[in-house]
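Note that one protein chain of the assembly has been removed; the remaining protein chains are unaltered in position.
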Amino acid sequence: MSRTRQKLYEIIFEADTPTGKLFDVVLLFVILLSVALVMLESVPFIRQDYRTHLHILEWIITGIFTAEYFLRILIVRKPFQYIFSFYGIIDFLSVIPTYIGLFLVGSHSLVVIRILRMLRIFRILKLSRYTQAGRSLVRALWASREKISVFIFFVIVLVIVIGTVMYLIEGEANGFTSIPRGIYWAIVTLTTVGYGDISPQTSLGQFMASIVMIMGYAIIAVPTGIVTAEIINPSRRDNTQVCPQCLWHHHDDDAVYCKKCGAKINPPA
Amino acid sequence: MSRTRQKLYEIIFEADTPTGKLFDVVLLFVILLSVALVMLESVPFIRQDYRTHLHILEWIITGIFTAEYFLRILIVRKPFQYIFSFYGIIDFLSVIPTYIGLFLVGSHSLVVIRILRMLRIFRILKLSRYTQAGRSLVRALWASREKISVFIFFVIVLVIVIGTVMYLIEGEANGFTSIPRGIYWAIVTLTTVGYGDISPQTSLGQFMASIVMIMGYAIIAVPTGIVTAEIINPSRRDNTQVCPQCLWHHHDDDAVYCKKCGAKINPPA
Amino acid sequence: MSRTRQKLYEIIFEADTPTGKLFDVVLLFVILLSVALVMLESVPFIRQDYRTHLHILEWIITGIFTAEYFLRILIVRKPFQYIFSFYGIIDFLSVIPTYIGLFLVGSHSLVVIRILRMLRIFRILKLSRYTQAGRSLVRALWASREKISVFIFFVIVLVIVIGTVMYLIEGEANGFTSIPRGIYWAIVTLTTVGYGDISPQTSLGQFMASIVMIMGYAIIAVPTGIVTAEIINPSRRDNTQVCPQCLWHHHDDDAVYCKKCGAKINPPA
Partner (left out) sequence: MSRTRQKLYEIIFEADTPTGKLFDVVLLFVILLSVALVMLESVPFIRQDYRTHLHILEWIITGIFTAEYFLRILIVRKPFQYIFSFYGIIDFLSVIPTYIGLFLVGSHSLVVIRILRMLRIFRILKLSRYTQAGRSLVRALWASREKISVFIFFVIVLVIVIGTVMYLIEGEANGFTSIPRGIYWAIVTLTTVGYGDISPQTSLGQFMASIVMIMGYAIIAVPTGIVTAEIINPSRRDNTQVCPQCLWHHHDDDAVYCKKCGAKINPPA
């Protein structure tokens, strides 16, 4: 029994064996199908014309996911730890909305929960070789979190000021019906999205908008600069060398001698 | 008396003690509430339905800010220096509009002044650890101010030329009613905002617009390049030192010894 | 005979001789004319007014391309290898739609195939000095393919979640008629394109959109950072060599000797 369990564990939780890989590929396909189904269900004419087909497919997928969920609980060594882990909760939320839907027909908002099935893809990908690339991107973003926070805080203060000024200049007649709407316009403009649902009509408003847009030019360069710098020099932050002579500790990664006192420092391993 | 004053000074002006930190957090909350209030007041239906509630809250906040303002004047050693300092003026402008509003009912533009309360957040943040990240960003932007000025000047000349040409091509019938409006369109296009409130209708105009947009591709790269370079190599600029022993010449501005061979290099004059 | 063939080969396939260059320039001109023709043909009023002119020009160009195609088959040493090569197929697809059009009048979709003539430009450019610049760009994009894939996968997951949430918030009355349409809106917003054909109407929707746009600020920095890093340090990746004499470790992949101290370093296996 224990050997079967071990084998099933390797198939379901790992991806080193051919059957383990096959299991992952099949699961990936079912997840993608399931997400596509949730999307298609929201399209009015598909929902009406293919109601039965969608219904049957949904129950097949829910069946597969339910079986997989119980299999995982049976096989894993510490079931409760799995059930309350991140992926355990995701797995639970992937199947429960369909069952609830039996009693609460028409509970429309449950689609959001079923779309969470998509997050199950990450578990499969975690095993693949693309993770390293992903990790280095996350690390770069994480390392620049302080600078990006400061930047976003500055942008928020800026759009509040711009939004208020534009609310006063343009007024309610030109679509700037309140300060929050003015702020919404300021964000749409500064991020260069530019829907055009609200746009300045007065000459003064258009002049102000022009300044905001040109300002946005310099501003959009900042997050790019932060992230690029972090990707290019990822390790400058994590350098923990301390000069044995003068105790200075901001050495570059390629430093062999302390640039402050000339003493030799230990190169990174 | 002097000791109480010293303690109050530590609470109000500094953030090293627990009570000092608590004071800052409470103040931050009141400021954010106050800014939210100004925003909500501008929304038509909220202004009508909750007039009394907003009024009462506004007076409570003004009361807190007024008390805080006088406390600061009393506690600080040089009251006049505080009153005419940047934050002293902000503090004054944070409370005065509400009092003026007693006599000049309906003075709508005063909302702008009250939104300045937001700037008081910066005083609190100045004490936090996020400031270093902010300072390095400001330094990078400040160090690239000349290049960015030149760039923005070039962009202004470019949009004036493009705006004039488009005004002639499209004419008043297609929304390009004047050269300034043409320039406004050129800015909206070159910054990739693209509201669509004015867009070229003639074939020649759309061809010109296509060239402007593709040109904008190369142009938007310039400020990003400037700021990124400044963030990556903040101090490399203008450093012309060469190590007399190993001839390496990418020394940081603060280097005294060559980090490659340990030889002493001549510091900049 | 063999010498004439060799000379024709040099003219048609190479660009080292003056006649070879002339041939390429003429061919480039004919290709550009041909592509312009396909475009003009699609403009309704030109198609009606200049039907005969376009027809004659089209047949002249097809004649030139057909002659060139057979010449290439005759001259090349391994005709079949050429016929089934990438450019051989492109050359074939460049002429065949016009002949098919003789029998199937009005087969509108054939214009797509004729636009492929444009790809023939690449063969001519392959011989020019601009190729090196192109190759280094392609290499930079290719080297960052893993990171960009991970990034695009992350963006896709993000827009699916955002699109679903917005579909629920805004609903079908405000243009978010289905989840796919919500996802379309999310992509339009996150990439800062911002058509404005669908835009949030409710306050909550505009608030969500604001968060998405500011998030887009940090997100757009990521691909820029990846590509920039790759262009700046094209070969630094994965190189773990350390000079045995001076311990410097930023060697290029093709380095055999340390460029800092001249000691021999071990080439990668």
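Here are some notes:
To keep things simple, chains are lettered A, B and C as they appear, and every chain counts its residues starting from 1.
In the analysis below, a residue touches a chain if its C-beta (ideal position, glycine included) is under 8 Å from a C-beta of that chain, and two chains touch if they have at least 3 such contacts.
Here the structure is a predicted model, which means the values were calculated and not measured.
Across the entire complex, the residue among C:25, C:100, C:137 or C:204 in touch with the chain not shown is C:137. Between the chain not shown and the residues C:115, C:168 or C:215, the one that touches is C:115. Across C:8, C:161 or C:261, the residue that sits in touch with the chain not pictured is C:261. The chain not shown here touches chain A at positions 192-196, 224, 228.
The missing chain lies against chain C, touching residues 35, 38-39, 42-44, 108-109, 111-112, 115, 118-119, 121, 125, 130, 133-134, 136-137, 140-141, 148, 152, 155-156, 180-181, 183-184, 187-188, 191-197, 220, 223-224, 226-228, 230-232, 251-252, 254-264.
With the whole complex as reference, residues 146-147, 149-151, 153-154, 157, 160-161, 164-165, 167-168, 172, 177-180, 182-183, 189, 192-196, 199, 203, 206-207, 209-210, 213-214, 216-218, 220-222, 224-226, 228-229, 232-233, 246-250 of chain B touch the missing chain.
Rule of thumb we're sticking to: only the chains that are shown with their structure count from here on.
Using the mean of the Cα atoms as each chain's centre, the chain most removed from chain C is B. As for how the two copies chain A and chain C face one another, under half of their interface residue numbers coincide.
With centres computed from CA atoms alone, A is the chain lying nearest the middle of all the protein shown.
Measuring from the averaged C-alpha position of chain B to that of chain C gives a distance of 39 Å.
We define each chain's centre as the mean of its Cα atoms; on that basis chain A and chain C are separated by 28 Å. Multi-chain contact residues of chain A (touching two or more other chains) are listed as 180, 183, 192-196, 220, 224, 226, 228, 232, 254, 256.
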